[in-house]
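Written below as C-alpha cells is the structure these notes are about.
Missing here is one protein chain; the remaining ones are kept as they sit in the complex.
Letters A and B name the chains as they come in the text, with residue numbers starting at 1 for each one.
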Amino acid sequence: MAIKDAFDITQTDRTDTLVTNLDRWRSDVLAHPGSHIALLISSTVLVAPIAMALLLTTQTTAQVYDLNYVRPGSLETMYQNYYQVLVTWGFWRLTLNTLFVAGASTLGAIGLSLLAALAIVFYDFKLDRVTFYFILLTLMVPFVIRVVPLYELVVSVGWHNTYWGLTIPFLASATGVFLLRQHFKSIPVELVETCRLDGVGPIGFLRHVLIPMTKGMISGLAVIMFIGTWNAYFWPLIVINTESRQMIQVGLRMLQSAQMGTLTQYNLMMAGAVISLLPALALLLALRKNLLTTMGLKL
Amino acid sequence: MSSRKAYDSTWQAALLLLPTIAIFVIFLYWPALRTIWLGFYETQFFGQQGTFVGLQQYWEILMWEKYQNSVIVTLKFAVVSVFGTLIVSILLAYWIYTVERGKTAYMIAVIWPYAMPGAVAATVLLILLHPEIGMISAPIESLTGMEWDWRVHGTQAFWLVALGTIWFTLGYDIIFLLAAFHGIPESLNETTRLDGVPQWRMLVSVYLPLISPTLLFLLVINTLGGFFGGFAMVDLVTNGGPRGATNLMIYQLYESGFRNFNIGEAAVQSVYLFAIAVVLAVAQIVFSDKRIHYGG
Partner (left out) sequence: MATIELQDVRKEYEDVVAVNDVDLTVEDGEFLVLVGPSGCGKSTTLRLIAGLETCTNGELSIGETVVNDHEPKERDIAMVFQNYALFPHMTARKNITFGMQYSGSYTDEEIDELVSHAAEVLDIAELLDRKPSELSGGEKQRVAMGRSLVRDPEVFLMDEPLSNLDAKLRVQMRTELSTLHEQLGTTTVYVTHDQIEAMTLGTRVAVMNKGKIEQIDPPQQLYDFPETRFVAEFIGSPAMNIIEAHVSTTGPTVDAVHEACSIPLPQQSALDQLSDGHYLLGVRPEDFTVVDNPTTSENEQLDVHVDLVESLGDTLLLHTSLGNDDLQVVSYQPGRTVERGDMLTVTYDPDRLHLFDPETGEAVYHSGSDRRGTASTAARNGAGNTEMTVGSGQSDRKSTETTQ
C-alpha cells in the first residue's frame, strides 16, 4: 500500500462498506496487537492531562481543592471560570495582543523569506552561495547567546515594552528561506522565462506564479512560525512590562497570583492554560497536512 | 548551464535580500559577538558603563559554586530530556509506522503537543501534579504511600521539569521520525519481513541504522534545545528550587541578567551555555560520522 493512501484521513474508498472497513481494522489489530495497544496507551497518556485540565475548568476552586471531587462541575461554573479569566484577568486582551504579534511576525517573516529566496534562487549574482550560508549559519546561533545584548539594543532604540521589540528582531527566518529555497529550486526555470518573455517582472512572478505555486508550503511555514511566536515566553517576559500589553503565555504567570482567600484559584489557571493552548492547537489541527508536508513527511 | 538563472540585476537581488540580511546582522550576529565582549566588563545595573575586567569575570563565574551546580543540573537535564524525547519519539513513530489502520488518528494524537506552549505544559502539570491536591499525584500518593512534594524533594522537582519538557517537545521529533520511517524503501522492508525477523529486531538492526541521519539531526537539535528549553517549566513551577535542584543554566542567566540586571555576569553565562551546547552538538556529529549510514 502506498504511503500516500496510508495517511489519508478518510481512509475509505467509495466502494468500502463499513463492514470491510471493520474487517480491515480487525485484521490489522490482529497483525500488530502490540503496536495498537501501545499507541492507545501512549495517546491516552499524552492527551489525558489536557482532558483533566478541561475537567478542572468546570469546577469551582473549592471543588478543585476537594480531593474526592473528581467529576465535572457545572457548565455555569465553567462559564464563570472562563469569564473571569477572559474579562477580570484581561485574557481577552492578551489573546488579541498575542494574535496580533504572532500574526504580524508570521506575515512579516514569510514575506521577507519569500523575497530572500526569490533573490537566491532566481537571480544571477556572485554572492548567492555566500549569502545562503550566511543565512543558514544563523540556525547555529541560538537565542541565548544574544539575548543580553539584544535586550540592551531593544532598550536603547526605545522598543522596550513595545511590539516592535517583540517582532522586528525575529522577522528574518533561516528556516523560511531554507525551505522556500528548496521548493523554488524545483520550479522549472522555463516558467520564469515565460514571464520574462511576457514582460512580467520579478515581483509579478512572485505574486502571480511563485506564491500560488507555493501555497501549501507557505501555510506549513506559517504554522511553524505562528506557533513559535504564540508559544514564546522568555522574550516577552523580559521585554514587556505593562500587563495589558503582555503576551498570553506570560499571562499564565500573572494568573498564579489569583487567590480566593488563602486558596490559589487553580481552576482559573487551568482555564488560562486552555485559552493559551487553543489557538495554536487549532491552527496545527486545521493545517496539519501542510505542516507535515513542509516538515518533510510525504503525504 | 545547469542552474540557469532568470534575472541578472545584482542591485535588485541585493534589495530583496537586504531586509533579511540586515535583521540577521543587527539582531543576531552583532549581539552574539557583543555577548563575548560584554563578558569582559563588570556592571552593576543595566545601562551602566561597565569597568573592563578582562577574563576575570569568566573565571569568577566558573568558580561560583551555585553556577557549578547549575551546570551539573543542566547537563543531567539535557541528557534526560534529549534521550527521553528521542527514545519515546522513536517508539511512537515506529508503532505508527507498523500499523496500517488508524495511522492518521494516532499521529494526530501524538504530535499535537508540538503546538503546546511550554507555559501551558508547566501550568497544567503544576496543578495535576500538585503536592497536595494534584489530580494525578494525589491518588498515586495515597495508593503507594510515597511522599510526593517537589517543593521539598529536589529529585522529584527535577523529574517533573524533565517530563514536562519531554511532553511538549515530542511532537517535533515524531514528525521527523515518521518522515524518515516512511522514506525507507518498501522493497527493503519486504525483504526483511519475508525472513521472519521479529519486530523489535527489525527496529534495532534494520530501521534505526537506515534512519540514522535523521536520528543525528534530532540528537543535535534536541541537544541545542535541551540547553535552552525548560525555562517556562522552571520559571512557572519550581523557580529553580528546591535548593537549586532545577536551577537550569538558562534560568540562572535570567536571574543574573534580568532580575539582578548584572549584564556582564549574564553575558558570561550566555557564552558558557552556548559553548557547552555547541561543543556537545559538534561532538555528536563528529563521533557519529563514521556510524551514520547516508544511503545510496
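In the analysis below, contacts are C-beta pairs under 8 Å (C-beta built on N, C-alpha and C of every residue); 3 or more make two chains touch, one makes a residue touch a chain.
Quick caveat, the model's predicted, so the values are computed rather than measured.
K.L.:
Looking at the whole complex, which of A:L40, A:A104 or A:M213 touches the chain that is not displayed?
P.N.:
Answering carefully, the residue with contact to the hidden chain is A:M213.
K.L.:
With respect to the chain omitted from the figure, which of A:V47, A:V200 or A:M254 is a touching residue?
P.N.:
Reading the full complex, the residue touching the unseen chain is A:V200.
K.L.:
Contacts of chain A with the missing chain: which residues?
P.N.:
188, 190-191, 193-200, 204, 208-209, 212-213, 215
We take it that only the chains that are shown with their structure count from here on.
K.L.:
Could you work out how far the Cα centre of chain A sits from that of chain B, in whole Å?
P.N.:
Those two chain centres are 17 Å apart.
K.L.:
Could you pull out which chain B residues touch chain A in their complex?
P.N.:
Residues 4-10, 12-14, 16-17, 19-21, 23-24, 26-32, 34-35, 38, 46-47, 88, 91-92, 95-96, 98-104, 106-120, 122-128, 130, 133, 135-136, 138, 167, 170, 175-176, 178-179, 182-183, 199, 224, 227-228, 231-232, 235-236, 250, 253-254, 257-258, 263, 266-267, 270-271, 273-274, 277-278.
K.L.:
For a test of understanding, state which residues of chain A touch chain B in their complex under the given definition.
P.N.:
For chain A paired with chain B, touching residues are 1, 3, 6-9, 11, 24-25, 28-29, 31-32, 34-36, 38-39, 42-43, 46-47, 49-50, 52-53, 55-56, 64-65, 67, 70, 112-113, 115-116, 118-126, 128, 131, 134-135, 138, 140-153, 155, 168-172, 177, 189, 192-193, 195-196, 202, 227, 230-231, 233-234, 237-238, 249-250, 252-253, 255-256, 266, 269-270, 272-273, 276-277, 280-281, 283-285, 288, 291-292, 295-298.
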